[in-house]
Structures are given as C-alpha cells and as structure tokens.
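One structure coming up, written as structure tokens, with questions to follow.
Here the complex is missing a single protein chain, while all its other protein chains stay put.
In this document, chain identifiers A and B correspond to the written order of the chains, with residue numbering beginning at 1 in each.
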Amino acid sequence: MEIPYTYKARPDTGLYNAKVGIWLFLASEIMLFGALFSAYILLRVSAPVGFWPDVALAWPRGLLNIPIGTFNTAVLITSSVTVVLAWAALKMNNFARFRVYMVITVLCAFAFLGIKSFEYNDKFSHYVIRLQDGKALTGHIEVDGKHPRFWNFSDQWSVAKLAEQKVAKIKVEMDPERDVHGHVKAHGSHDHEVREVAVSDIVFMGSYTPATHPFFAVYFLITALHGLHVLGGALVLGYFAFPGAKMWKSNPEQFINRIEVGGLFWHFVDLVWIFLFPVVYLL
Amino acid sequence: MQSTASHAHTSATDSSHGHAHHEPGFFSKYIFSTDHKVIGIQYGVSALLFLLFGFFLMLAMRFQLANPGKPVPLVGPLLEKVLGEDMAKAGVMGGDLYNSFGAMHGTIMVFLAIVPVLFGAFGNYVTPLQIGAPDMAFPRLNMASFHAYFLGGVVMIASFFTPGGAARSGWTSYSPLASVTDLVNRFDGQTYWLMGMVLLITSSLLGSVNFIATIIQLRCRGMSWMRMPFFVWAQFVTGFLLLLAFPPLEAAGLMQLMDNLFGSSFFLPQGLVVSGSPLQVSGGGSPLLWQHLFWFLGHPEVYVLILPAIGIVTEVISNNIRKPLWGYKSMVYSVMSIGFLSFIVWAHHMYLTGMGTKVATFFQTTTMMISIPSVIILTALFISLWGGSIRFNSASLFALSFLPMFGIGGLTGLPLGFNASDIFLHDSYYVIGHFHYVVAPGTMFAVFAGIYYWFPKITGRHMNELLGKLHWAGSLFFMNCVFAPMFIQGFKGMSRRMSDGGTTYFGLGVDPGVLKLNNMIFWSAIGLGICQIPFIINFFSSIFMGKRAASDNPWQATTLEWSTPTPPPHGNFLQEPVAYRGPYEYSVPGAKSDFSPQGDKN
Partner (left out) sequence: MSLKAFHIVFVAASVILMAFLSGWSFLAYQETHSTEYLVWSLCAASSVVGLVIYGRFFLRKLRNISFL
C-alpha cells in the first residue's frame, strides 16, 4: 500500500498531508516565538529601575535604528507579496512568471539579512560607558585613532583591555540626547559631538552585546532566531525556484503544493517580524 | 465471520511475491529505514538500553545514600578511572558526581527512555497499524526524528566525559545554579545538556507533527474518530502536548545557552554572589523566568509520560477482559480535557517561589480540576473489569497492577497540588515517591504490558509466560519496597537533594529510623534489578525460541493491527483495510465468537 493523500486532498479533511504538517509545525513555532516574546515582557516588567545607565529607566529605549527597521519591514512585506504571487502564477500555469516572483522573494530575503547584519555590526561597535561621577555615555568609540568593528571579536573593548593595552584616553562619538521615551530631543543636527574620555574615569564599559544588558540579550536572541528562519526559508524557496522546479514537469500538482507550503512558512516568518518590529524597535 | 481466513498464518514473505521487491541492504534496512515498524523497534531498543543505563545510575546513587562515604562496590574503581579523581576518589562518589548522576538519571529516564519508548516505540509501531495506515504520513521525517533522538542521546552520554563532568543542577536545571556551577569551563556539562536537549526537542517536534498528521490524514475507510482505539487517542493528545509544550523549553534552553556561552543575564539577577565573590555579569535577569518556561514544558511532559501508558493499558485490559470497554467516550473526552488542562497547571511546581497567593490559588484550582478527568479514566478502567472473564497472562497482570499503582501515584499527588501542604512537602522525598509511583510502577508497568502484548505481532513468537509472571511478581513487590518508604522519609522532612542520604539531618534531630529506610530502599532496588533478569532473558530468547504465535491474531483481539500478516510487511496491509465497527466489540450478543474484529465485515 502506498501512503495516501501525499498531494491529493483527503475528502473529509480537505487537506493534503504536507499542509497538515506545516500548520502543526507553525503551531509549535508560535509557541517557540511566543515563549521568547513572553520572556521579553517578563524581563522588561521585572527589570530593576535605574539599571540601564543611559537614562533613569530600567529598560533601554530608542537604541535601535527605526528607519532601517521600517525599511526591513517593507522588504519582508514585499517578499510575502511576491511569494504568494509566485504561487498564483503557478496556479495560472505560468512558470516563467513564477520564477521571476520567486527570485524576487529570495533576493528580498537576502536583502533583509544583509541589512540586519549591518545593524548587528553597528550594535557590536556601539558602547555604553559609565563614568566615575555616575553619568553614562553612549556612542561609537575611537581607540588609538581606530574604530573597532564587529567582524573581529578581538576588537571588543573593555575597561580591563584598555588598562592592559595602556590606553590613556579614548574618543566617544556621542549619540544624540534622548528623552525618557527614547525620542531624540533635538532633531536636525546629525553630526555627533565627539568627547574625549580618560580611561581612569571609566567605571564600566561594554558594547551593545548580550553580556551588557538583558535587552540586548533578548534582542539578539529573537532577531538571530528569526534571521535563521529567514535564511532557511530563503534556501528552501531558492531550491524550489531552480533545482527543485524539475517537479513542475513530473508532478505539477505536488509542485504547487510544495510552493504553497513554502509560502505558508514564509508568511509565518514575516508575520513574526510584523510583531517583532514594534515590540523591540518602537515600544 | 471470516475467522478461518483471518486466522491463517500469513507471513510477510508470502505477500511480497506480487511486488518487485529489491532486498534493501543492511544500512537502508536497519539504520536509514523509513518504515515506521523498523523505526519503532529502533526507538524501543535504544530507549530500553537508556532505561537500563538510567537504572544503573540510580543504583550507584542509592548505594551512596545507604552507605555515604563508602566506595561503590564493583564499579567504584571504574568510576575513578573513567571520570577522574575529583569525581570519584578511591571509588567514593563525590558530591559533584552524585549531583550529576541525579541530574542525568532524571534526564535520561524522562527524555531518553520513557518518552521514546512510549511515543517513539509503541506509538510508531502500533499507531499506523491501528488506524489502518500503510505508514506514517512523513516517513523520512520519522527517520530524521529517530536520528535526532539518537544524536541527542550521544551528546548526553558524552557529557559525562567532559572536564567537570555531566550536568549537575538537577534534571530541571534551575538557573542561576545551572549557569554558575562551572565558571571556569564555559563549555561544561550543562552546555552539553542544553545542546542534547535541543536535539531531543527537535526529535519530538518532528515526531509529534508526524503523529498528528498521520492520525488526521491516514485513518482508513470507516475509521471515524470515535472508532479509533483509545491508544490512538492517547497518542494523538500526547502528540499535541509534545508539539506545543516543548518549544518554550527550547526557547529557555537557548537563553540558558546564551547565559553560559555569551555571558548574558537572562536568568541571572543583579548582585549575584557566587562563593563569596560577586559574579561579573550585567544581571537584571529573572530566575523565575526559567522556572516558568521549564515547567510549562515540565507539566505537560508528565502527561506525555502517562497518557500513552494509559493507552497501552486500555488496549491490554480491553483485550483480556473479553467485554467492551466501559465508558469509551467519556475516556476520550477525559483524555482531551487532560490535554487542555495540562497547559495551565505548570506553576504548581513553583509554590515555594513566592509567586503570590492569587497565582497560587489559580494553579491550585486547575490542578484539582485536572485530577477529575484522570480519575474518570481510571474509574472507567476499573468498572470495565466488572463481570469480565479476565485472562491472567503476563501482559494483563502488568496492566492490571498498573491501575492501583498509578492510583497511588495520582492520589499522593493531591497534597502536592495544594498550596498549603505542598510548602511542607516540597523538595522532600515525598515528591520523589509520588513522581516515581506514577512513572515507575505506573508507566513502566504499562511498557512491560505492551511488550508482552505486542511481542507476538512484532516477532511472530510469544514470550515465556512463566518468566513473565516471575518478572511481574518480583517487580511489583520490589517497586513498592523501593518507593513506599520514600513517603515516610518525605513526611519526616528529608530533603531530596542530599548526597549523604540525610546524615546531615541526623544531627538536627531527625528520627534515625528514617535513615535506616535508605538501606531497605537500596536492597529493594537491587532486588528490582534482579527481577529484570528474567525479562531480559525472556525477551532475547523468545525472539528465537519462543512459542510460535498460532495465528495472526493470537490474543483474539479486535483492533486492526491484528489483521495484518505477522510481522507486518512494508506497507502493512495486504488489502486496503476498512473499519466496520468500534474498537472494543467483545462478546457481542449473537456474534459467532466472543470478539468481532474491526476489519471483519460481518
């Protein structure tokens, strides 16, 4: 006996096997991301006040680049539109158009990942510095005339490392001032004030990495996990667009089903971002 | 009644003449097989091996508890040689080794032995047969699920040999303890534990998607929802529990992994001081978060451990009482309500954390609610026995003794579900006794019942009845000798975490009689181990020398798995099966025999 309903729908459920499978999988994914979002809420609600050195608040706000985040949101929404149009093109028996839409989808996915890695890089080279007088500075730093970047982990600086390398002074390109809601106070002037800080004045210094604050920990964990989903989805959709498209000749019905299942996963990944963006960037 | 036709012995080789079968090689047949029956056997064999391993860990721990500070006999020198001097100096278990054995005993038993044997082995082998399906809906996912499970097991075992030893923060891995046990070596046993868990979670995720999809999509013609055997219902609900409860633990595991490897502070509060010096982390995390996420899995997991067991017991009992199951529908609805309710009871494990009385009251109420459907199922099984002509073979003896044993386990849980009494009993040996009554004489007895019951279908031969009864009597006696004293110890306030068996308490005025029980438990555990020898002999010798099953349906059962050839060939059924009636039609008035198989037309 062969396994039934691999691509034909079962009459009483109206579903083929893979569709049941993907929705069950998505249900468990909802629980996974739901747990992470709940963790975010719990950490934020229970964060001790005055913990984040930048403002008199428990939780850092306004540290993420909203224009870039919005652009990435638009990229993902576009990719969802193109993936559903690719599926519709197949349904209308237009393989060439399917491939064009699918390629756009995959390109959008990689654009998203590229922009995300640019953001990551920016965060890894962004520092918070707490001084002896209790005040805190945030911004990119300059050590010995060099700007540390993320791509090399040994470029991460700490007070201990500065002392070890006998650096006396560092320069900080200060971030614009923000109010308690995270809004930039005075807009318009984009050139950063540069301040020189003596290393002996620094109590604590840390880059915007998971070790510095639970906000970064949870931000990096959720976005990285989401990024892995984007990468996985892009690889599968890319496979369907080229090598996997052979099936269009041998079994078009099953091929269309595969695109639908891939599209469902892709929509889910984008939907996660639709929730993720306001929660970590805006609120 | 086509009894003569269906009872004739049809073997797999007869059936494959029609097909152009090419003989698969060793690897594709036994390692990379996509056949649900082979995968079920793979799961079963590996899970039983892990079970034995977990049992040995427990024996070493029980020895230490009964004789603190004495070298472990037989394996002591081996422990010292393999795990190093700091772990077992001169063959004496150190505190760290005891802790890691405790953590790994729990982990191995729950995640590598019981769940795989119930869900992976019995579920895989029996479920598709009972619903009349040719295989699982996604055979290759099924194979991947087993491989992920096996890899996870390898990672878990490998962690014993890492510097610093295996995870030793309990099977619950509470943070911050789990993150600060080894501050020097970041890639420690705990990290291995987390990676192993991620693999095991992946495995059960793939498995549960597969099970649910199979049960929804591949039921044969006529197999409506209410004609499904109760075992299938139990697997269905279990599938949902695994599907939805495991991901939060995966999230928590990733967070703890980040705490361990990248120095983040998901679960580390501010101002944490470890061995006298402040920990160099940002702080600001919440230890409660781990407990919430862990028990959100942890509690449904308990039902994952028991629901398939109840399913097996139901199958065995209904077959051996020769009368219809009493209250099949109420059992089905009960198992569904257990599934729903098990998601909202998790914080009854956390009464001592100071969540606040309102939250505690909520979880106390839901906990009492979930005991209702459990009692309905147990009651239905008890009432089913009424007026039946019960056959007392090994399988049914194990299944019948499951009922009172699980009853003890369930009833002793009620004081733990109440906030006020739990605060006294929390983290004492009472909890250990309660939980093990559910899982050891409960679930394990169901597993044994299932092995004796389905062995003729899988191998075509019966297991030896005499050895089976010996196994049953000894196990029942010693199980109770092992676990009943723990209740007394718990009432006396003995903590479950002491590597010296509570000798430290002795100075604080605890009745020394309670400590003497440690000795009794140890010797009973040895006795329990000895009682498994007849089973092991029986299991292996019966494969080759057991009495041949007289027909494809030696137990005269009604469910569909007995209308396949023995053992079932690839594709399971010779012709498309059809379910004509409910699963438990025994002694139907007017029928020619005392059982009416689901697949027989008249």
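Keep in mind that, in the parts below, a residue touches a chain if its C-beta (ideal position, glycine included) is under 8 Å from a C-beta of that chain, and two chains touch if they have at least 3 such contacts.
Since we're looking at a predicted model, the values are computed, not measured.
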**Asked** Considering the whole complex, which of A:I77, A:L107 or A:A224 touches the chain not shown?
**Response** A:I77
**Message:** Touching residues of chain A against the unshown chain: what are they?
**Reply:** 23, 70, 73-74, 77, 80-81, 84, 87-88, 91-92, 179, 181, 183-185, 187-188, 260, 263-264, 267, 270-271, 274-275, 277-278, 282
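Quick note on the criterion: only the chains that are shown with their structure count from here on.
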**Prompt:** If you average the Cα atoms of chain A and of chain B to get two centres, how far apart are those centres in Å?
**Reply:** 38
**Prompt:** Can you name the residues of chain B that touch chain A in the complex?
**Reply:** 133-135, 137-139, 141, 205, 208-210, 212-213, 216-218, 243-248, 250-252, 254-255, 258, 262-266, 270, 281-286, 288-289, 292-293, 296, 571-573, 576
**Request:** Provide the residue numbers of chain A that touch chain B in the complex, in ascending order.
**Result:** 1-5, 10, 13, 15-17, 20-21, 24-25, 27-29, 31-36, 39, 42-43, 46-48, 51, 206, 209-214, 216-218, 221, 225
